[in-house]
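The complex is shown incomplete by one protein chain, all other protein chains being positioned as in the whole.
Chains: A, B and C, in written order; residue numbering restarts at 1 for each.
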Amino acid sequence: MKRIGKLAGLTLALALAVGAAAQPADAPFASTYQRREAPPLAIVGARILTGTGADLADGTILVRDGRVEAVGQGIAVPDGYERIDGRGRWVTPGLIDAHSHLGVSSSPQTPLSGDHNEGTAPNTAEVWAEHSVWPQDPQFRLARAGGVTTLLVLPGSSNLFGGRSVTLRNVPAVTVQEMKFPDAPYGVKMACGENPKRTFGARGRSPATRMGNVALFRRAWIEAADYARRIERARSSGGEPPRRDLQLETLAGVLDGDILVHNHCYRADEMAVMIDMGREFGFRIGTFHHATEAYKIAPVLAREGICVATWASSWGSKMEALDAIEENAPMIHAAGGCAIIHSDDATLGQRLNQEAGIALAAGRGAGLAIGEGEAIKWITANPARALGLADRVGTLEPGRMADLVLWSANPFSVHAMAERVWIDGAAVWDRADSRYQAPSDFLLGQPGQGAPR
Amino acid sequence: MIARLALMLLLSLAAMAAGPARAETFLIANARIATMGRAGTIERGSILVRDGRIAAVGADVAAPDARRIDAGGRIVTPGLIASGTGLGLIEVRSVDAANDRATRLPGISAAFDAGYGLNPDSLLVPVARLSGITRAIATPTYAEGTGAERLFAGQAAAVTLGGQPMLMRRGVAMVLALGEDGAERAGGARGAALTSLRAILADVRDFARRRAAYDRGETRDYLLSRADLEALVPVVERRMKLLVSVNRASDIRDALAFAREERVGIILEGVAEGWRVAAEIAAAGVPVLLTPVDNLPASFEALGATLDNARLLQRAGVLVGFQGNGNHRERELRYNAGNAVAAGLAWEQGLAAVTINPARIFGLDDRVGSIEPGKEADLVIWNGDPLDTLGRPSAIFIRGEAQPMRSRQTELRDRYLPAVLPSPSQGAEP
Amino acid sequence: MRHTVLLPLIAALAACAGAPPPAAPSAPAALRAGLDPVVEAYPSTYRAAPAERVAIVGATILTGTGAEIADGTLLVADGRIEAVGAGLAVPEGYGRIDARGRWVTPGIIDAHSHLGVWSQPDNVEAQNDVNELTEPNTAQVWAEHSLWPQDPGFDLAREAGVTTLMILPGSGNLFGGRTVTVRNVPAMSVQAMRFPGAPYGLKVACGENPMRTYGGRGRSPASRMGNVAGYRRAWIEAADYARRWDAWRRTGTGDPPRRDLQLDTLAGVLEGEILVHNHCYRADEMAVMLDVAREFGFRISTFHHASEAYKIAPLLVRADVCAATWTNWWGYKMEVFDAIEENAAIVDRAGGCAIIHSDDAVLVQRLNQEAAAALSAGRRAGLTISEGEAIRWITANPARALGISGETGTIEPGKRADLVLWNASPFSIYALADRVWIDGALVHDRSRPEPRHSDFLLGQPGQEPAR
Partner (left out) sequence: MIARLLALLAIAAWPGAAAAETVAIVGARILTGGPAGEISAGTVIVRDGRIAAVGAELAVPAGARIVDAAGGVVTPGFVVADSTLGAVEVSQVPASADRASRSADISAAFDLSLGLNPDSILLPVARLAGITRAVVTPRYEGGGDRLRLFAGQAAVIDLGQRPDMVTRPRVAMVLQMGEGGAERAGGARGAAFAALRTILEDVRHFARHRGDYDRGGGRPQTLSRADLEALVPVAEGRMPLIVQAERASDIVEILAFARDQGLRVILDGASEGWRVAPAIARAQVPVIVDPFANLPHGFAELGARLDNAARLHAAGVDIVLKAGSGAAHRARELRYGAGNAVAHGLPYAAALAAVTINPARAFGVADRIGSIEQGKEADLVLWSGDPFEPLSQPRAVFVRGVEQPLTARPLELRDRYMAR
């Protein structure tokens, strides 16, 4: 697997030249995630939504060494495979929540459990969500029971630049490093609109308006571009490099294309401004999050190749969310765009499949002929793309990491239960087996610890 | 397009200016009818609606004079009832001026009446209605920043989500927070909340007996204003129930004991740990309202939250009503019920928890909640399972009147849909 | 793959690179994206709607040049004015509009608007994006980045004949930020409204507003002299910034100056590319501002509000500064105490550039009436002013103030066909805009009301057209 890693080539070169203390280490806070060994596995007779658009009746899927080995109809099961009868059941890729605050906004909510907003300055690109993640957040297990195998955990939206996001494997763990998705690209959380201007405007500080938001965004990008320029110059002409700056390092990582932009942005017109800003500074916006008005500019977003991560149900909490409609994701999909259903919420994160079902039903009601095989992409393949992991997870294709969910029924139904969930071919959830239902440390000895919730 | 706009305008104007519109006589035939009444589910039957009420329901209903609506074998249910929402009182949550669910006015706590200030034009109403909700219990909440000395949020009102008037019945319950929030309002401790509550009810009883002395200024000092005292008289006289929000098992026990000792009627709301004391709740004959998808240990009073709550309470014999996800997300009420069914509750019980049960809990079952002769004709014809995401209403009637299958959100959708439709001829349904 | 979006940008850079004159062989290498102030970052994507060939026949035409043509004919082709005059023949292929008894004027231009940046419903805090009230100098903010194209106010203004508006930041700061000039067309983005080629403006505010805002917080400016010190310090910095860029471009060596958005805007003024729009009520303050401009070598395009312009009309004429003002508004604060209804008429008679502006979402719907009240007051004062001359206050003169008079503001061959057909004299209280065209495209027809563009009112009371 050939990837440059998290850091720009140029900063890597500098690290070698100047030394690790003053310059970024190769891979600080490196992932220690280990795939659990598990015997080969065959699910037979299930209806399989592969995440590529295919919808296979009476399908078989083979898993070996943590990877999808084969998927199709009429595949023979080799010896030595654990055989699971999938008749009457459905199989999908493990769900990916492209917008989660699990571990950084944990349950129970206490005065200090909100670790997701470093709302102290409009730009806190220097903070990393992984340094707030509490792996014992009981919500991780609940999301696992809902079939979620990978999550993007983001800082909040009070600041223009909230900080770096982190991509997690949804496995029981004691340290965040054990959960970090190996070699997943970093993201930076940006926020448009009401939240930053309300947070800082109320304190008499900039930004207090949307034009203030944009001016501060642009100032930050200018500084980042200049930082990158000075590093480049030091490398090419051997001069003094700039002093390492964590904030600018993150932003320069975006300009170099190594860090993905996750932009909380509701309104169509603001998205149009942000796209132009990307053009001004030569970066690409990966995903607009929430994006409740994406349907108004669906063809533009499809053309720009920007994903739209949104809800079906949520709307109306504030002015910029007033125009949200249930058909947002289906309309993006119909326009050829990358539609994602996300949660931003620990309750909804347990039933992303139902939220996708609501969107699907609304889309069909609007006359958009969308099959289950297509709609499942909204919570599998498309978020994988948004997270920069499309070549590894999100679809059931040979060679992909074997993240699977076995559903008791059509996953778009409220009646569907994730009966079993695998990550990298290893079982992480089984509704029938209490060994997989252990609650987080926090709930030990507390009311309801034994309940499946 | 203009014609449609004009039609909507006319409808809304007619609704606003005239009283209840004349409802026609019609027969919904060839339906699978989940009556939620004694008749149970009728696999293939008809419902006759006359003058806005259900005239007959059964397998064989003759009505040669009535317009016939063929349900094509689809399922018909009573209109759903959303319990504990801001429908009619709120437009945009973050916009104070568009939010009438709470007051900070000193002297008006129990006296605050959510039945005033209702907005039948609220854009939330059609959105909720399109998920089959035809009635709602509009409940007050506590204004942010109010704490001590505001124990009561005010009085809930039953409302109708179509036609005029919007107000169905005032004063269907008095809203009171106990548990963590109640403790905070009483200065930080649960014990203080229960103590002040007892003192207040003693005041109310005293006031009710001695109004004339009060008017002469010859009573002791009361803790509350006259308006609040007056508003609480029906509570101590057991004519109005207290809607008590409470979650921890021990708090539930305390609330039950309080109701028993003070001889007041209560409805429990929230009850995250209700399953742990289900038998006691059942023995007290107290109904509960809960949100069946609440399973997060979101606070120290809800550590025992579980998806099994509804099933276990129902099994113990408790009358259970379900709540939606609040205001703009009230339309998820039916999915919440579906999730309870997925977690083991019987389908009929899931449906009952959003129809007849809340009607019973709030004393509205003489008018709504089931498909039985004499009741107001709130009916929904469903295109699939009413509790599932893929099922959607195909027709909605309130008091016998067909409701428009449109909302601001379908208007937005239709404005932007052409840009993404492969062929412009494709039409949209709600 | 990820750099594909850079390609158009690089092309744009290349196109711009030739623009600065001293492009010697030693010219600095292209800077990283976003480090060079000259790049236009949020380009207009405005496209005129399809237009048909139209002949308006028989109307009284106020051309905006001062002329009034009775029984005139106006030909529009390809979105531009083709011909105007009395007794013109109508060629084949033109849609003929019988306008006898009706009046035609250029599209109305509002030189001072906050539509979209303080949007309806305007009693909702989240809709207020007009004042970045955090520093006395916020020249770095651009009004276009606050602009909500769904403000229902745009629709109402269009129905009242307003075809072009300048949207400004508010007046709480000394330097409020950049203005944006927009076509009043239904759009999804501000870029799709931006008037192609219109120069940027800089909002500057004198007087009570900045000193109250910051003085109230115990910060400078707290007085008018504090205001002026604040302007001057900023202009000194801007002049130095411009000098450093010039030097770097000339020599091509060393580090380029760090781009500064605030100074970009101010330096743009010094270089004459950005127009100054100065909120300033009192005559004495205007005189001081003219001297500030002289000190730093820039020009003030327009004094806005300028309620005492009539006191120094000759001075404004000599300095070639427009005065944009109201007729009826006065008295709400000290600096507007001396506003008189004749302000515009007196400036006009002195040979100046008088403008009637709105600054208000209600008044923008009847700029013609506000001009009529000014005209009436002028006549009451004995000034002989024709309707043909007075119409310039809301057409040709604001076009001049906004730097777009080559494109719009008058009905002359070659100009954009921004037109209003009125059912009566536009100076009558009963006049309504029967039809409105922008670039020859019909954008409003009173006889065929259509659902409004703004999404906000969809499904709400008041969505139906008549308003």
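In the analysis below, a contact is a pair of C-beta atoms (placed from the backbone, for glycine too) under 8 Å apart; a residue touches a chain by one contact, two chains touch by 3 or more.
From a predicted model like this one, the values you see are computed outputs, not experimental measurements.
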| item | value |
| --- | --- |
| Touching partners, among the displayed chains, of the absent chain | B, C |
| Among B:Ala29, B:Ile47, B:Ile75 or B:Ala111, residue touching the chain not depicted | B:Ala111 |
| Omitted-chain contact residue, chosen from B:Ala202, B:Ala227 or B:Ala419 | B:Ala227 |
| Residue in contact with the excluded chain [from C:Phe175, C:Tyr231 or C:Tyr310] | C:Tyr310 |
| Residues of chain B (touch criterion as defined above) contacting the omitted chain | 12-13, 16-17, 89, 91-92, 95-108, 111-121, 140, 143, 154, 166, 214-218, 225-227 |
| Contact footprint on chain C, counting only the chain that is left out | 120-124, 152-153, 156, 310-311, 313, 328-334, 337-342, 346, 361-362, 365-366, 369, 372-373, 375-376, 379-381, 427-432, 456-457, 460-462, 466-467 |
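FYI, only the chains that are shown with their structure count from here on.
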| item | value |
| --- | --- |
| Closest chain to global C-alpha mean, per-chain Cα centroids | A |
| Chain whose average C-alpha position is farthest from chain A's own | C |
| Centre distance in Å when chain B and chain C are each reduced to the mean of their C-alpha atoms | 52 |
| Centroid distance [mean C-alpha coordinates] between chain B and chain A, Å | 36 |
| Numbers and ranges of chain A residues touching at least 2 other chains | 194, 296, 318-319, 322-323 |
| Residues within chain C bordering two or more other chains | 124-126, 455 |
| List of chain C residues in touch with chain A within their complex | 2-3, 5-6, 8-9, 31-35, 39, 41-43, 117, 124-135, 138, 140-150, 169, 177, 188-191, 217, 258-261, 455-456 |
| Residues on chain B engaged by chain A in the complex (per definition of touch) | 91-95, 124, 249, 273, 276, 293-300, 302-308, 325, 327-329, 331-332, 335, 338-339, 341-342, 387-392, 409-410, 412-413, 416-417, 419-422, 426-430 |
| Chain B-facing residues of chain A, complex | 107-110, 138-139, 142, 194, 295-296, 298-299, 313-319, 322-327, 331-332, 334-335, 346-347, 350-351, 354, 357-358, 360-361, 365-368, 410, 412-417, 442-443, 446-448, 451-453 |
